[in-house]
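Some notes on the structure that comes next.
Missing here: one protein chain of the complex. Every other protein chain is in place.
Chains: A and B, in written order; residue numbering restarts at 1 for each.
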Amino acid sequence: MKEDLALTQELAARRLPLANVLAGWRPAAIAAGLVLIVLLPFVAKNFFIFQLTMALIYAIAILGLNLLTGFNGQFSLGHSAFYAIGAYTAAILMDQADVPYYWTLPAAGLVCLVSGFLFGLPALRLEGIYLALATFALAVAIPQLLKSTPLEPWTGGVQGVVIIKPDAPFGLPLNSDQWLYFFTVAVAIVLYVCALNLVRSRTGRAIIAIRENPIAASAMGVNVSLYKSLTFGVSALYTGIAGALGAIAVQFVAPDSFTFFLSIALFVGLIVGGVGSIPGTLVGGLFVLFVPNIAEEVSKGLAGAVYGVILILVIYVMPSGAAGLARLLAGQFARLRR
Amino acid sequence: MELLLHQVLAGLATGGIYACLALALVMIYQAIDHLNFAQGEMAMFSTFIAWQLMELGTPYWVAFVVTLVISFVAGVLIDRVLFRPIHDAPILSHIVVFIALFGILNSLAGFIWDFNVKNFPTPFGSRPLFGSGLISSHDAGMIGVTILLLVFLYVFFRHTRIGLAMRAAAANPQSARLAGIRVGWMIALGWGMAAAIGAVAGMLIAPVVFLEPNMMTSVLLYGFAAAVVGGLTSPGGAVIGGFAVGIIENLAGTFIPYVGRELKLTIALFLIVAVLLVKPAGLFGRRVVSRV
Partner (left out) sequence: MKMHKSWLFAAALLGGAALAAAPAAAQKKYDTGASDTEIKIGNTNPYSGPASAYGVIGKTITAYFNKVNAEGGVNGRKINFISYDDGYSPPKTVEQARKLVESDEVLLLFQTLGTPSNTAIQKYMNAKKVPQLFVATGATKWNDPKNYAWTIGWQPNYQSEGHIYAQHLLKNQPNGKIGILYQNDDYGKDYVRGLKDGLNGKMPIVAELPYETTDPTIDSQILNLRASGADVFFNVTTPKFAAQAIKKAAEIEWKPLHLLNNVSNSVGSVLKPAGFDNSKGILSTQYLKDPTDPTWKDDPAYKEWAAFMEKYYPDGDKTTTFTVYGYLVAQTLVATLKQCGDDLTRANVMKQAANLNNLQLGMLLPGIAINTSPTDFAPIKQMQMEKFNGERWELFGPVLTGGGGAS
């Protein structure tokens, strides 16, 4: 018995502190989380479900940004553009071609994959702040293009496009908010699992290697240009799907919904969640949606200032985002246990 | 042809605005190696302080100098108080603090001074220069001051010990410390100077665009573009970048048929990106070569 215990302790000590801590709890935690997610729409008000759905949508968008900036080291200020492209793709398909809402997601994803890849190609030459400017140019250009007269027959110009929220299928006893919530959760689970797999695969390692040291990576045989452009495309795909979901949830798209302030919000969500952390994006999404509301409740006249102060405090307390804090705490906790 | 000339000159005038702010951005970049997104808001806040002083009866030039001093001190304080505690946090986290600062300054200015536009006086007068309808005396004055600032910065960085020390501190903090340079204070100095230059920019820009809390947001976009296209390490490049952006934008808006007017900013920005693709470190920036 004693040898078994010693062996277990030895094995436990070899694993990462976080896994160590959660090992026993992980299945239970996941099960509890799932139960919570499934039950929530039935106990919460419709409006809160709507907010949670939006938070999850932002989390997916931030996940897209994370793939590019967090894992691949390419700084992007332009993801509002891909969100917009995804949203408008969905809106135009639903409004003008009567495409059912679930097909708009892959369509939006595909359009963004291609446009992200195409944008990533010339962006290869740019680094750091120069890449930031190029992506920023994209973020500023998209609302202007969406408003422009040549594109008006499709985009509705400044008036935007109004779409109808889908009802639950097969006559399920869910209202449209609840249905959309479950739909978004399902899509999110698929996307997150894919992201996790991507990051842990060879491709993922290549992507991370490029972030750490592009020259060493290429010396090791990684096709840096290809991977960088592909990552841009995949990152755009994620954010584009989020945009499509967002369009369906809000039921309205207009050029002014997608200004570069959205890019900045996504960026803030990325940092608060933790760069390079996939679970962190959930924290980021919740932060981006709820904290501005909290700031407004504190002081209507100075809501922006309160938000800024909260942001600064968050950075002071967790300079590497929520994921960084979690890692730190888990490390401390593991140390205490030994 | 006359229209072309007018638009070029108007472009120079608005370009002067962008160039001014771009100089402040380059200044801060030289000191800390990042772009400060809150630079525009700091300039706006300084301009409001100047306005408030003048509302209380202070003459223009006194208010101008006092504002410069206040801005300098504020810049140093912001660095020492706000950024010191996180100086070893990742770079991206710093950027979030810039964003937070942006929000705080904008909201505070709106709260204290409300959002109505206010007139801000100009020391140059606003009638046409020499009576011609080509360019107003304020615009000409603004271009003149920008060039003066540029010369000052050039001399400062190239020919003074402190300027050299600042560049060293930004380029290689460890080596600079070994050489006896107080890196922390160099950075603070950079912040202070950037804030002061920003204040000058704000006070020159306000007579044209009118003073209100959101006045610098759009200028910041253009200033950012100008600084980058000029090469962030070159003040001269920033100024040329500013004028270029102003002129391109005006010409695009006037002469490109049909879409030019709606897509002015887009066209200007994409031209900048095209420039960057050819010269990835900006027109006059230095390509940094490092050993691996």
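Miscellaneous remarks
One rule holds in what follows: a contact is a pair of C-beta atoms (placed from the backbone, for glycine too) under 8 Å apart; a residue touches a chain by one contact, two chains touch by 3 or more.
This one's a predicted model, so the numbers in the text were calculated from it and none came from an experiment.
If you put the hidden chain back, the residue from B:Q7, B:T47 or B:S93 that touches it is B:Q7.
Across B:H87, B:R182 or B:R261, the residue that sits in touch with the chain not pictured is B:R261.
Hidden from this view is one chain, which touches subunit A at 45-48, 50-51, 54, 140, 144, 147, 157-160, 162, 164, 246, 250-252, 254, 256-257, 259, 261, 296, 300-301, 303-304. Considering the complete assembly, subunit B touches the hidden chain via residues 2-3, 6-7, 10-11, 13-14, 17, 106-107, 110, 114-119, 126-128, 133, 136, 205, 208-210, 212-215, 217-219, 221-222, 249-250, 253-254, 261-262, 264-265.
The rule we apply is simple: only the chains that are shown with their structure count from here on.
Every residue of subunit A that touches subunit B in the complex is listed here, in rising order: 69, 75, 122, 125-127, 129-130, 132-134, 136-137, 140-141, 144-145, 147-150, 213, 215-216, 264, 267-268, 270-272, 275, 301-309, 311-312, 315-316, 319-321.
For subunit B in complex with subunit A, the residues that touch the partner chain are 29, 34-35, 82, 85-86, 89-90, 92-93, 95-97, 99-104, 106-108, 110-111, 221, 224-225, 228, 232, 258-259, 262-263, 265-266, 269-270, 272-273, 276-277, 280-282, 292.
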